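What follows is a short report on a single structure.
Missing here is one protein chain; the remaining ones are kept as they sit in the complex.
Letters A, B and C mark the chains in the order given here, with residues in each chain numbered from 1 onward.
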């Protein structure tokens, strides 16, 4: 008897309970509707894992689509995170809020083709340019919600790494991109004789940290900024703009340089993982969300702070976004389903603002020297 | 009225429901015992987000502590992942299982100190060496479960980046490490006159992708390997050792080189995020888990495959490991609470074997050309 | 008395001889014509340093402009290098020669501008696109040999990093690019109000190793390849295609991955530094020439080898190319002065082919186990 031959969640869980001789009574707790996940989200489903959901904010967000105060849903098991982001939200909101701008780079998928040599690789590269609209059509036949935006390519000998950029509207789009790439790649093989070694070649770069994504972007690029008044830095964050600026330079810039890092920030990954899990995003994309840079400046004795996320993969349809509580978490942000790409953009704006709030608060805690005591108070490994 | 002034989960959720004018009935579903998370894991808790939990395996693991067949709990919303890892488990287990070796590098925390110049920076570096046992004592006074193992330092002008390595037994240990670092840093300031700019300086490197962690390791280093018989590659994975080897070279090695990546693997992050969320780990550490390398070789016409995780941050106590379903997920692996560091090691062994199963299956799918169709069948962005 | 106030090479050398109380009789040896270098190439000139010039080859080069056998001038003080490259030339030439393809990416220069915030940074980025032809005109007014090809930009908060790509014909072009960038940047400041913080911002990236240059290229991209017959591998290189392939995978790919390297090759820098110094190139650009990847494959039991140089900065006019012996070294390659960009391209083709010869020979020596003995025989640190 194999678990994949069992047909219901209940029976699968019992099968495992028997195998491991333990009761799994907590895993069986989940809201109505989640059981459908076994068909689309999670094979061999035996129940659910529940992560505590906290609320940071309200945060005043001044995006291009989203304007106003937002409560930020964060699913985390790491004490102090929600409180810290909340503090950042407060300081930013009192200073007028966080301005956010996003840009849709597109979800990428990168096959690698093998040719007979560099001449043929170059020929294939040209062929891709010359046949862009044909490839577009083939790609777009695979989904009404997908558009091929651009093709980059890079050649190393017989290998040509092709990077397709797809607009996938409100979907994160990795699956749509994969399916479209498959079709397009078969067409390329047939037309050119090049052999597709793999439709995913790490030139995407999906779920791996990479300079390529930092430099060219993937998913959406997000910039956010706020100007925190000196008085508010003192009152809310218990420190000064100069001290925060000093920590930012010595930690986010020099510290990251000294460690050969691609993350020139304080803790993007913390905020992104919490909001991603809350809102049904793919948690493995936190890897890409950890890329980016936080900058600070002293402007008229106030603190200017900005974050830049070059590689944010988000969606408001597909993946886990339709699961019961994830859908509700998105609804807390006023987001529901698809809207021609605008909902994913709204979500990206809120993520960007939240990340800025998180950076601000942690940098201030480090400047003030309160990080350890916050953790001692709010979370103990005991 | 602020959310942080509200005292119960129920009332907080109602507060948010009112604010956003939406019912959050799914978020209120969670097992008994999870409500305690509001005090240790998640401030402003309003309920829970439930992720579907699937089971891959069984997987024959031949670790140093763990030996036998394991069912792997994976919390994911990305269709096809559990099925794919399961297929890898089958191929590996039929071939005799996955051998795993781990090494405890220690959880690291890195303050940065400012001195008056390079001479003083060098003096401080020597002082750290000469006072190692004093620093050890101070660190160890902060917890009975923590031991200072080693100190590295790196100097840039007036800045000295100090990297403390702590054995934190079965805890992932970031909080313990932070608290110990705080104490130690204050002692250093007092004794040497150097100023601690920040007790966390990105030389840790916590939750950022970095060569430093790849090269020196963090948390635990994990190596796993399997020799997959040619016949099993054909029958279970529908391809050949040579084709998998070719994909591995052109994707994991050359493809990652071409993209300036620190992840020379197929999709470590997918498996690690799913098992981390299932088992109460810190999801932001997936960033570090995405580092590493997959190697393949043809050995007597069979497929040798290995994975190397230089930077795996895991724990079986603290964090989310004590939450109801996470605790149960760990119990599926036969792991419960602390065991002087051995349970965290057991868990690391299982993670390593699971990652190998995931790599094997995806590389095979790419070699065979079935990635897109698996996704088309099992997960659709619709 | 300061050295810069002295007017002749002779008197400056005497001034230094007196200061250091040593005779500098070798430094005064240089050919007629080199003394002009004091006005254009080297301030405070006191004479010359002579590097031994060796000849590798002949090498059969099959470029797009260059076809035929070439003797490769290499200025080096490291014994065994010329002999090693020569061996590679022999093996490649006997196998039909080295095919080379180049592409002119353009010399880049990158100012960084400071704006009042992300909105203005985005506006400036758009302005650059919309005013491209105006900027082109301004750039091109600074030199008849320069053309602005493209502009890339990347934004982090108030900072916008702008990367200008210039066709500089046969000049390496860094100075021309700097002068043009100065003019263009002043125009941008005047028209947009953005402040130019620095006309060189490390987004160029000039003489620093960087993923940006690896991924997008700088100067010229060069690909070269050869198919070395099994018999020739045995006879000339004393090893087998399989052994070379194994070394290439384990050294150039896995070894470089393990060390966080941007150079996935055996020793590009050795060949490039020797040919650059011989031919009057800027030796600091060896840094950029060290980027790139060597790939190998077994094709019908023969050895396929390719090299990819993404970032080769070369010129045949300007810099040191007009100095007496450097000019002669270029003439050995049949190259003299400018030819509308084609001479620099010819030179790039020969450099690419030479690098391949060097890679082939070293990989073979490592496969065969003869590296140390070659060095013992040809160069001793005694």
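The definition used in the following text is that a contact is a pair of C-beta atoms (placed from the backbone, for glycine too) under 8 Å apart; a residue touches a chain by one contact, two chains touch by 3 or more.
Please read these numbers as outputs of a predicted model, since none were measured by experiment.
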item: In the full complex, displayed partners of the excluded chain; value: A, B, C
item: Touching residue (missing chain; options C:104, C:325 or C:343); value: C:325
item: Given C:139, C:278 or C:356, the one touching the chain that is not displayed; value: C:278
item: Residue numbers in subunit A that touch the chain omitted from display; value: 211, 214-215, 249, 253-254, 256-260, 262, 264, 293, 295
item: In subunit B, positions touching the absent partner; value: 99, 101, 117-119, 121-122, 154-159, 211-212, 214-216, 223-225, 260, 293, 295, 297, 304, 306-308
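By our rule, only the chains that are shown with their structure count from here on.
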item: Required minimum of steps from subunit A to subunit C, each step between chains that touch; value: 1
item: Chain at maximum distance from subunit C, centres defined as averaged CA atoms; value: B
item: Inter-centroid spacing, subunit C versus subunit B (mean Cα positions, whole Å); value: 41
item: Junction residues of subunit B - those touching two or more other chains; value: 211, 215, 254, 256, 258-260, 262
